[in-house]
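A protein chain is absent from this complex, but the other protein chains hold their places.
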Amino acid sequence: MDFAFLGSTWLTLLSGLPLTLKLASGAVSCGFVLALAVAAMRVSGSRLLSGPAQAFVFAFRGTPLLVQVFLIYYGLGQFRPFLQEWGLWPFFRDAYWCALLALSLNTAAYSGEIIRGAIGSVPAGQIEAARACGMGRLTAARRIIGPIALRQALPAYSNEIISMVKATSLASIITLMEVTFIAQKLISQTFRAVEIFVCAGSIYLLVNVAITRAVWALEWWLSPHLRARPREPAALEAAHA
Amino acid sequence: MKGLAGFAFVIAGLAAAGGASAQTRTVRIATEGAYAPYNFTAAGGKLDGFEIDLANELCARMKAKCEIVQQDWDGIIPALQAGKYDAIMAGMNITAKRREVIEFSAPYVRETNGFGAAKDSPLAKLPDIARFDLGADEAATKKLVESMKPTLKGKTVGVQGSTIHANFMDKYFKDTLDIREYKTTEQHDLDLLAGRIDAIFASNAAERATFEKPDFKDYGLVGPKFVGDVFGVGVGVGMRKNEPELKKSFDDAIAAVKADGTLKTLSMKWFKADNVPQG
Partner (left out) sequence: MHAVELLGFGPAGWGAALLRAAATTVLVALLGFAAGAVFGGLAAWARIAGSAPLRWLADGYTTLLRGIPDLLVIYLFYFGGSAALTALAQAFGATGFVGVPALATGALALGLVSGAYQAEVYRGAYLAVHRGQMEAARAVGMSTPLMFRRVVAPLVLRYGVPGLGNVWQLVLKESALVSVTGLVEILRQSQIAAGSTREPFPFYLAAAALYLAVTTVSTYGFGRLELRTLRGVRRG
């Protein structure tokens, strides 16, 4: 095994990490805001609002992300005059914004459903109790439903964040120089596909392990009632004895 | 180990061929299918182009049965090494860098490379030189490249990744241009039309094929047309190393189609120019 080669490859690939992280964090943030809107529309009880949200979720969860990326980048590229007329072209001209849009819409569809499920899982009794205490709808949403739903949604949502980090690799296909793009460029120079893909994979893995750990910490922090109680001092002393 | 296996494969192939002359061996040839006029996919998904015709001619002369398979460009050399097929005919230029990892036949095409852009683009003012050999005179090359830089400054140019065109950009205009690398030439053509990039840089034959389409009537070849240096000595058949028998049969077949004029006929048919390598 050629460790010198692996080391230098790893370092070269790292130069693509900022773009990978920028895409992933951008998509997760924009996607989260959109997802809140999607979930709100879905639970609104109005068919006028929930219908479009349902159609959006159906379309984006039912098709591969790669198709969405191609449709937004190359497909909409065909409509330049129209987009120019509407002043949207500077946005769609840039591969970065196209990738960000595709990733955000995709994660919004999935996260919207996660949030909807989490809201649905808040026990009715707790909402009733909040109302009984005289909280308004907004206060109840902010003080009761929000925190409980957040804790409920975290495990599934952390999976979604990880899939977004992984999904940024698709941006390599529309000329963005993130980790996978650099990996392919290195392969074209050295023709050592397996070693280079292993290095690239390890970078994604490290990022995702870090995210998983961070979410665990957040979960722990948000669930004080589930933690084991600290042991009684007497028991501690007994353990030492 | 791989080389040994490849050698064994050829020996086995020869043994089979020698054992029963009626039995022909199968040579699997990879092409990209997205690089007109060299190779492309026609309506309905059928492969067509100069190299498809040429492969059939070569195989007839090699008395081999040919199977043409499609493979994405950026994996075309690794997949050859991984044994997915035996040869590459995909507009691949013979360069020193590629020679380090694979073997090439004698060249069967040599042509020029250059920019393609809108006819009213500032790039149209670049000097129009019919054939500039980058390797001939270092000082002249440097002078030409420097003279082009002010016009090209800040422009966005699309090239196909893992190609001599990408290498050319990296070597001469890395700091001047915003270089975008695409998976296929068809993709940079689409982005040229969409206005995401100011120009493309590719083989002139491929650009001519693109600009013939009605959508591209306002686009054309601009600037000097380059050969030499990073562009290598022409397009050849790529093979794994240590398969001398396969190389010899391809070389002989190429010499034969060159000698009897078939290669020129095919070149005129697909390139509308005589791109047969001289010497």
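Observations
Chains here go by letter, A and B, matching the order in which they are written, and residues are numbered from 1 within each.
Here is the rule we use: a residue touches a chain if its C-beta (ideal position, glycine included) is under 8 Å from a C-beta of that chain, and two chains touch if they have at least 3 such contacts.
The model shown is predicted, which means the values in this text are computed figures rather than measured ones.
Shown chains touched by the hidden one, complex as a whole: A, B. Considering A:Ala37, A:Ile145, A:Val198 or A:Val215, the position touching the chain not shown turns out to be A:Val198 (whole complex). Of the options B:Thr24, B:Thr95, B:Thr184 or B:Asn242, the residue whose C-beta touches the omitted chain is B:Thr184. For the options A:Ala53, A:Leu100, A:Leu170 or A:Leu186, the residue in contact with the chain missing from this view is A:Leu170.
By the touch definition given at the top, chain B reaches the unshown chain through residues 1-2, 5-6, 8-9, 12, 33-34, 40-45, 69-72, 75, 78-79, 81-85, 184, 186-187, 189-190, 193, 213, 215.
The chain not shown here touches chain A at positions 58-59, 61-68, 70-71, 74-79, 162, 166-170, 180, 183, 193-194, 197-198, 200-202, 204-205, 208-209.
Please note the rule applied: only the chains that are shown with their structure count from here on.
Separating the centre of chain A from that of chain B, both taken as means of CA atoms, is a distance of 41 Å.
Of all residues in chain A, only 74, 77-78, 80, 89, 93-95, 173, 175, 181, 184-185, 187-189, 191, 193 touch chain B in the complex they form. In the complex of the two chains, the chain B residues touching chain A come out as 74-75, 77-78, 81, 97, 101, 158, 161-162, 166, 180-183, 187, 190-191, 193-196.
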